[in-house]
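All protein chains of the complex are present and in place, except for one that has been dropped.
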Amino acid sequence: MSTIFDRHVTVSDGCLLPKQDVPEQGLKKLIPSSLQRSSPPRIPQLSEPELARHYTRLSKLNYGIDDGLYPLGSCTMKYNPKVNEDLARLPGFALAHPKAEEGLVQGSLHLLYEVSHILSRMAGLDAVTLQPAAGAHGELTGMFLLRRYFEKRGEPQRKRILLPDSAHGTNPASANTAGFSVVQLPSNEKGMVDLAALKGELDSNLAGIMLTVPNTLGIFEEEILSVTELVHEAGGLCYFDGANLNAFLGRARPGDMGADVFHFNFHKTLSTPHGGGGPGAGPVAVSGKLSDLLPVPRIKKEGEKYRLDWDFPDSIGSMHPFYGNFGVLLKAYVYVLLLGDAGLRAVSENAVLNANYLQTRLKETFTLPYDRLCKHEFVLSGAEIGPGIKTLDIAKRLIDYGFHPPTIYFPLIVQEALMIEPTECEGRDTLDRFVEAMERIAAEAGETPEQLHTAPQRAPVHRLDETRAARQPVLTYPFDAER
Amino acid sequence: MSTIFDRHVTVSDGCLLPKQDVPEQGLKKLIPSSLQRSSPPRIPQLSEPELARHYTRLSKLNYGIDDGLYPLGSCTMKYNPKVNEDLARLPGFALAHPKAEEGLVQGSLHLLYEVSHILSRMAGLDAVTLQPAAGAHGELTGMFLLRRYFEKRGEPQRKRILLPDSAHGTNPASANTAGFSVVQLPSNEKGMVDLAALKGELDSNLAGIMLTVPNTLGIFEEEILSVTELVHEAGGLCYFDGANLNAFLGRARPGDMGADVFHFNFHKTLSTPHGGGGPGAGPVAVSGKLSDLLPVPRIKKEGEKYRLDWDFPDSIGSMHPFYGNFGVLLKAYVYVLLLGDAGLRAVSENAVLNANYLQTRLKETFTLPYDRLCKHEFVLSGAEIGPGIKTLDIAKRLIDYGFHPPTIYFPLIVQEALMIEPTECEGRDTLDRFVEAMERIAAEAGETPEQLHTAPQRAPVHRLDETRAARQPVLTYPFDAER
Amino acid sequence: MQYVTNTKKDREQMLAALGLNSIEGLFSDIPRPIKEKFQGLELSEKSELEVVSALKRLEAQNANWENMTSFLGGGIYDHYIPSIVSHLISRSEFYTAYTPYQPEISQGTLTAMFEFQTMICELTGMEIANASLYDGATALAEAVIMAERIVGMGRMAVARSLVPDFRRVLDTYCGAAGIDVVEVPYTGRGQLDLRAIPADISALAIQSPNAFGVIEDPTQLDLGDGLLIVVANPISLGILAPPGELGADVVVGEGQPLGLPASFGGPLLGFFATHRRWLRKVPGRISGRTVDRDGKEGYVMAFQTREQHIRRERATSNICTNSALCALAATIYIASLGAEGLGELARLNLEKAHYLADRICSLPGYKLAFQAPFFNEFTIHVPVDPHRIRDSLKQAGFLVTDPGELEALGMQEALRFAVTEKRTREQLDSLVEKLGGIK
Partner (left out) sequence: MQYVTNTKKDREQMLAALGLNSIEGLFSDIPRPIKEKFQGLELSEKSELEVVSALKRLEAQNANWENMTSFLGGGIYDHYIPSIVSHLISRSEFYTAYTPYQPEISQGTLTAMFEFQTMICELTGMEIANASLYDGATALAEAVIMAERIVGMGRMAVARSLVPDFRRVLDTYCGAAGIDVVEVPYTGRGQLDLRAIPADISALAIQSPNAFGVIEDPTQLDLGDGLLIVVANPISLGILAPPGELGADVVVGEGQPLGLPASFGGPLLGFFATHRRWLRKVPGRISGRTVDRDGKEGYVMAFQTREQHIRRERATSNICTNSALCALAATIYIASLGAEGLGELARLNLEKAHYLADRICSLPGYKLAFQAPFFNEFTIHVPVDPHRIRDSLKQAGFLVTDPGELEALGMQEALRFAVTEKRTREQLDSLVEKLGGIK
């Protein structure tokens, strides 16, 4: 893939920038020479036509949601409504400066206020911070809240966080960053939290548990109420990772399951685009006992005016320089307004229906380690499908069939995992075509395994050598190297 | 290529449209049943995700300017600045209704007024109508003007229009539609108007001549001043087709060459997108003697106010229901403001340089029937490049090399014509790659002609059977046919 | 200049390759007197930032259109355009492509054209449609020219109730093409006066709903050899009988209501549908299905022989560039609604318009100008100088069409209101309230 550094350098003759309209004093006079740049950065300028072509070409090397099924488990790759994009670009919103006087940004504050309220109702929890910029950032916020909570209660020794072995990797990393130690809980044969094991970990150093509901196997913890009750009885708090909220949107609320902290993942559940890796939004809702600890500033309504409220002396501080990812929050707000309660229910209905339909059809061909009603996703094992065939091979071969592969090798408790989440947006036709491709791949695995090993063949590049990237790291353009 | 009619039909459960908020009276009461539709149109509704995917997929079957070189001769496929698109969508412009009171649309009228003035200066002519929606529409407007002019002068017998044999097909068609009879003028060995032949046609039935400058061979008529003088002396008028204005933008003006009528082609010269076949704009500039005949309404400035002026009793009428393609005119206005005089000169400089560079390099391999300095384009012949190879084969083979083919089989006076126009936007790198591809194709034509006959191989479809489309026309979706 | 890719060095090298030592050498073929007369625009190059500001200043000279409540209509309507339309037509592969001369790399445009043709046929009840014309008015003019070619009477009739914008264009074309135009009056119900239709015409052109908003009933017409051309509002066809089923020979119209902004009257979208037997007489581009070398389905521009490139002076019309991107927008718009949505949309318009009409008629002195069915637009006889009403309404942000337009059609003391799905009951009620206050 050629980069812009490989391209023709244009020295623009014309004016891209306005002409200087004030008398110039000169760099020499204004900046001490020791603080001036001595040589220009090695950055080419492309003519606009070339710029357009370069990035149009790059875009075509990508696979997006508008290109087809994107069944990345745990990622909820649903359609990103176009209207979201337009509204986030309205100049009154896009140009508003975060340091403007409150009187100039009443509309923006009002919107944030509404979003907080909607989220708090959705979560069934008392208060919300909109600051976290992604799911993992929400987790970190939650962990900071727990830490502060126990410090305030005079229980600073509560430093153990329980985590099912099916948890997403960001959970332990977040807990760790906040100074907690992580204890892994084994899952039982149903893929759920093992209550006996849980009971064995309930001591006075327990800070809490981090759960994903439904869990990363796509299974709803049947004993969820017992789990949260046990943790609460032991003086701990329950953190819920909301990555999988799509499964019960419009039907159930984490607060009613015993959650004390819950993070939303807007770029999954609430239709905001993932942008090739962000920006996202990971607002956090908390139960009453944690609400005074939330980050500042918070948005407050006084009469008909909206204000920033800094007056929370127990607050953990700030997780974001301003009020969270406003542009992303706006898109989710639009989405919720469009859907309303009925639309939200339709989401979970179709998401779960699609997942179960796929699960039922695919388990004929692939191993389904936890065979039960699933929610919005399910996890197959790609092991033993053919001689020397790995899940990676299956994934790459799916590319040849025109599909984005599922999430692979996660959760860790399933060998050669294939984690499949179709979302509510896919229609039955697409699901049937996907099943057909998977069945053909299973057949190929036995008959023509080379086709899998050498896949993808129909992608812009063939299989890439990830090991080499780590062993011989080339992380910036090698200007000086002979290419 | 599957159409939306092949796709899954969705009955939307939700609301795409707002709910009815007035008391309903019912169709039955409001519309006589004989005037009601008895069965619904066979039009599927797609869910928005499916809609997005269908048209995203279709878009990827197209080749656009941002995908690479697009050397369609006579079409001036230059880069379409992105900022044009944004500004045409500004709500104050996009929402303005053409029947609004003048006071509500002063900005729109002002813009149109400015555009007229710029065009009149660019053409070196006195007055302008912005109504024509495309080049051919400009031609028709021009022909209507000529007709009216001679009627008014009491010379209704002037019905003969002279046309070089290199003229674009719309020229005779337009002249014809306006009731003129077309006389074809042979080109001389230099590819220019044959003065002797011209002199032979100058009689009292002469209405005028339609010229393209530079002509469709990309050659500037050296004797242009003699040609226009001769026509004028014979009592005729000179129509200039402005499709090729890019060749002398910022350097010369049709009015100074003797033009009485000149049409601009915005979607060629002035950077407005071609949209896969429009919308365009084809404003017409005229010399003083024709200015009272221009279509109404015209835009007038009175003090600081802009008005629509209907008061031209000699006007031919209206060529457009309103004021022309405002959105397109706006984009060209933006383009001209961005470029200024220096930028316009840079356009013709680079357009002509690129064309001559390509001509010089390609004539080594291909026949160049008129070998001289060209302007913005030139015409090769694809004849005799290999056994049984036609220009069509060369064009299709270029697709395999990733290029859009040139215009082919036009102008008619070159056998197996390949009409190549690189525009100012292309850089030398791209031109060199194109030359290389053409040279390889020439080699293949001798060595592996099958590769040309069966081209394209790397397009979404292979060579399409155009004859069949005419012999067995399928022009709408065959709902009833077994597919 | 940011749109030029060659560097100064490139240019020097390329000139050298041409054996030239200056750019002027490239223009040596332009006669000196011409070059000497040249005058520029006296505009300096500007940055994008400056031009954006300049255009926003111009925009600000317009009224704030987002705050206006529009009842303007007469061909151009204020319908809601779903966001997806603009997103999809903004894919550069669509909007920067040329006319699909090379079908193998233009299947996107050609497939969409085919879809558009099919949709227009479904809506109008005709057998074939072209891929677009400039606008509805020129589409009507082209239809008349086609009719004249087919029937050859040298004259045509047109309903007086045709919107004047169309009429002007029609007259202009007919004038130049030597076709006489005879006007047919309307009855007291605002409909075509069937008794006044002249004989020996190549075509009769009517509009339905017409300039007064009234729906015409052409079922009783008998034109002999003459063709019936119907100008239709495509949105109304969600519930109204397709003109093809009512006897139309050609159905044309303005496609702006199908997902295009008003844009001060352009670009627009002409559609054109007719009988299959006149296939080779239809102006404009047509996409047709065919197969490739391997038998795979694909689309091409069919019947290019009708066009100028090949037959030149015998071409069916001079249409080359037309309104393809607008047709694509309309196609996506229609597909986003589907048959059901189109019906629902039409009903929203219909009911809202009738609600408003009823409310207005409850005001003393206001009454419907015509007792005839209408769709989303209607004409009201008003008890006060309509120009004054229009002015007062404007102050309140309500826009209605110039009564002068109706006066020119013989309707004094009248105003026309168009009501789309965008108008809320609240807006309708407050319009009525405002009207009630005007004395």
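List of remarks:
Order of writing sets the labels: A, B and C. Residues in every chain begin at 1.
Criterion: a contact is a pair of C-beta atoms (placed from the backbone, for glycine too) under 8 Å apart; a residue touches a chain by one contact, two chains touch by 3 or more.
Quantities reported herein were computed from a predicted structural model and do not represent experimental measurements.
Interchain touches from the omitted chain, evaluated on the whole complex, reach A, B, C.
Shown as candidates are C:Asp10, C:Glu48, C:Glu148 or C:Glu377; the residue that touches the absent chain is C:Glu48.
Annotation: of A:Leu58, A:Ala197, A:Ala383 or A:Ala437, A:Leu58 touches the absent chain (contact as defined above). Across the interface with the omitted chain, chain C contributes residues 48-49, 52, 56, 66, 80, 82-83, 87, 90-92, 421-422.
Along chain B, the points of touch with the absent chain fall at residues 8-19, 47-50, 52, 56, 81-83, 85-86.
As a working rule, only the chains that are shown with their structure count from here on.
Look at where the CA atoms of chain A average out and do the same for chain C: the two points lie 45 Å apart.
We define each chain's centre as the mean of its Cα atoms; on that basis chain B and chain C are separated by 19 Å.
Inter-chain spacing, taken between the CA centroids of chain A and chain B, is 47 Å.
Residue positions 10, 48, 52, 56, 60, 65-67, 79, 81, 339, 342-343, 346, 425-428 of chain B each touch two or more of the other chains. In chain C, the positions touching at least two other chains are 1, 3-6, 45-48, 82, 84, 86-87, 92.
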